[in-house]
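A single protein chain has been omitted; all remaining protein chains appear in their positions.
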Amino acid sequence: MHAINYEAPKSLDEAVKLLAAHGEKARPLSGGTDLLIQLRAGTRRPEFVVDIKEIPELARISFSLQHGLKLGAAVPCIAIHENGDMRKYYPGLTEAAHLIGSLQIQSRATVGGNLCNGSPAADTTPALVALGAQARLAGPKGERIVPVDGFCLAPGRTVLQPGELLVELQIPAPERHASDAYLRFIPRNEMDIAVVGVGAALSLDVSDDRVVEARIGLGAVGPTPIFAAEASKSLIGKTLDAAAIERAAKLAVAAATPIDDMRGTAEFRRHVVGVLTRRTLAIAAERARAANQR
Amino acid sequence: MANKVIVETNINGDPVELLCEPRQSLLEVLRDVLELTGSKEGCLTGDCGACTVVIDGRPVCSCLMLGVEATGKKITTIEGLAAGASLHVLQQKFLENASLQCGICTPGFLMSAKALLDRNPNPTEAEIRYSLAGNLCRCTGYDKIVRAVTDAAAAMAGRGRPAHGTVPSETASGMAGEMLAKGEVK
Partner (left out) sequence: MAASSTNGFRVIGTRPIRHDGVDKVTGRAKYGADYAFPGMLHGKVLRSPHPHARIKSIKVDKALALPGVKAIVTAADLPELPDKMEAAGEQAVNLNHLSMNILARGKALYDGHPIAAVAATSPHIADEALRLIEVEYEVLPPVMTVEDAMKPGATILLPSLRNKEDGADKETNVAAHIQFKRGDVAEGFKQADYVIEREFKTAMVHQGYIEPHNAVGIYNADGHATIYCSTQGSFVVRGLSAVVLGISEGKIKVVPAEIGGGFGGKIPIYLEPLSVLLSMKTGHPVKMTMTRAEVLRATGPTSGSTIRCKMGATKDGKIVAAQCWLAYEAGAFPGSPVGSGAMTILAPYNIPNVLVDAYDVVVNRPKTAAYRAPGASNAAMASETVVDELAEKCGIDPLDMRLLNGVEEGTPQIVGPPFKRIGFKETLEAIKNSPHYQSRLTGANRGRGVASGFWFNVGLQSSAMVNLHTDGTVSVVIGSVDIGGTRAAQAMIAAEVLGVDINDVRPTIADTDSIGHTDVTAGSRTCFATGWAVYEAAQDCVRQLKERAARQWEKKPDEIVFENGTLSPAQPGGDIKPMSIKQIAPRLARTGGPIVGRATVNARSVGPAFASVCVDVEVDPDTGKTQILRATIAQDAGKAIHPSYVEGQMQGGMAQGLGWGLNEEYFYDDRGILRNTGLLDYRMPTCLDLPEIETAIVEVPTPGHPLGIRGVGEVSIVAPPAALANAIYHAVGVRMTELPMSPPRLLKAILKKRAAGEAQAAAAD
C-alpha cells in the first residue's frame, strides 16, 4: 500500500476543514471495511485518511416519534441491530445492516460508509431508498440535504464533492400502520454480496388494507441502487392482495437493468427481483398491519 | 522516511505504546511490530476471519483496521485468551473435540467464540453458527468446532457435556440443516 497520513478530528468543523484542505487527496474513513481493501488494491490512493469515528455527532443514533431518526454516519451496523428503536421502527433497515458481512464486519462497517462507497450492491441503500431517507452532508460550502435516492451516480461514484462528508441519515418516523422489510438473495447463507436486494416500506390504512404509501428500492440490479417508482406507485390506493403484489413485482422487474457477472446472470437477477419483491412486500405488509406506533 | 506515529493502546490487559506507519493494519502491527503472530492473515479482505481479535468486547478483523485506530482501545488477541498457564475453556474444548486440523483458522475461531460467549453464555446452535460464520475453516467442515463451542458454553455454565470425544448419532440428526432451512438463523 502507498504511504498515507492519518487524522482523527474530534469535531465536525475540524473534519470539514481537514477534508476541505486536502480536497481530492483526502478520503473519510468510517468503518474502513471497504476503504482498506481499496487502498490495498490500489483502486483508491488518497494521501490523507480522515477518521470520522471520533466525532460525537457522527457516532449517534437519535430517534423520536416526533422527529424521526437521525443515524450518524459513523455508527457501526452492530449498534443499529442492538438498538431497540431501530428494531421496532425500522426493522427492514436493521435487517439490512445486520446482513452486511460477518459480525466482525458489522462491528466496524457503517450504513453511512455503505452508502458513500457507492456500490450498487450495498445492502442498506435499497432499505434507505424504501424509507425515503435523506442524507445530511457537510462541506467547505456549508451543509446540504439530499435524498438517498439519487445519491449514487455510478459504481463507486456519489454526489459527494471533494472535501464533503456525510454527517447523518435522516428518516421520518413511521406512520401508525407502517413498516419496512429488506431481503437479499445470496448463494451462500452468509458472507456474500447481494446478487439481488429488495427493500420495501409500506404504510397502510388497516380499515380496508389499502396502501397509503409504498416505496420499493432495488439493489445489485443496475449501476446504482434503484427506486422502483412505477412499482411503488402501482400499489398506492390499492388493496394489498395477491394481484396488487404481482403487478408491483412485474413493474419492479421492469425497473431492473442487471448485468451478467460472477454473482449471477441478468436473466437470473430479473427473475429474483420478482420473487424478492413479492416476499418483501408480504413481510412489510404483515409488519405494517401489526404495527401500532402512535 | 516513513511518517511513523505513536499509538497508545491496551493489548491483553497491558498498556502498550508502539510506533507504526499509518498504512500498517492492526494485523501488521500485532504481527510485525509486536511479534504477536498468533493472529493469522488469510485474505486481507475480511472474508476469512483468521485475523479476528476482540476489541472493546466485539470481534473485529484486524486486517480491516489501521493500527493507528487502536488508540485508546482494549484489544484481546489469541495470546491473551488463556489465563496465564491455564487454558481458556474454549481452548480446552477445541483440543478435546479435535476441532482443529491444520490450526491456521483456530485463533480466529477462538476469538469469535470468546466474543460470543462473553455476551451470550448460553447460545443456541443457530447462534453459534451465526457468530462463527465470519470465520472460514477448510479442514473440518465445522462440525467439531461447533461442538467445542457448545461444550465450552456448557462447561462454563457448570452443565454436563457429552462423553469425551464421542459424537452421539442421536444428536446428529440434521437439526442444523432444518434450522437453516427454516431460516431460524437470524
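A and B label the chains in the order they appear, each numbered from 1.
Keep in mind that, in the parts below, a contact is a pair of C-beta atoms (placed from the backbone, for glycine too) under 8 Å apart; a residue touches a chain by one contact, two chains touch by 3 or more.
For clarity, every value in this text was computed on a predicted model and none was experimentally measured.
Touching the missing chain, out of B:Cys48, B:Ile75, B:Ala115 or B:Ala153, is residue B:Cys48. In the complete complex, the residue from B:Val5, B:Ile104 or B:Met156 that touches the missing chain is B:Ile104.
Although one chain is not displayed, chain B still touches it through residues 1, 21, 23-24, 31-32, 35-45, 47-48, 50, 77-79, 81-82, 87, 91, 94-98, 100-107, 110, 129-130, 132-146, 164-170, 172-178, 180-181, 185. Think of the hidden chain as still there; on chain A it touches residues 1-3, 42, 185, 187-193, 195, 261-265, 267-268, 271-272, 275.
Throughout what follows, only the chains that are shown with their structure count from here on.
Note on chain placement: the centre of chain A and the centre of chain B lie 29 Å apart, centres being C-alpha means. Residues 1-6, 8, 29, 31-33, 36-37, 39-40, 49, 51, 53, 78, 95, 98-99, 101-105, 107-108, 189-191 of chain A touch chain B in their complex.
Contact residues on chain B toward chain A in their complex (touch as defined above): 2-3, 5, 21-23, 25, 44-47, 49, 52, 55, 58-61, 63-66, 68-69, 71, 112, 115, 130-131, 133-135, 180, 185-186.
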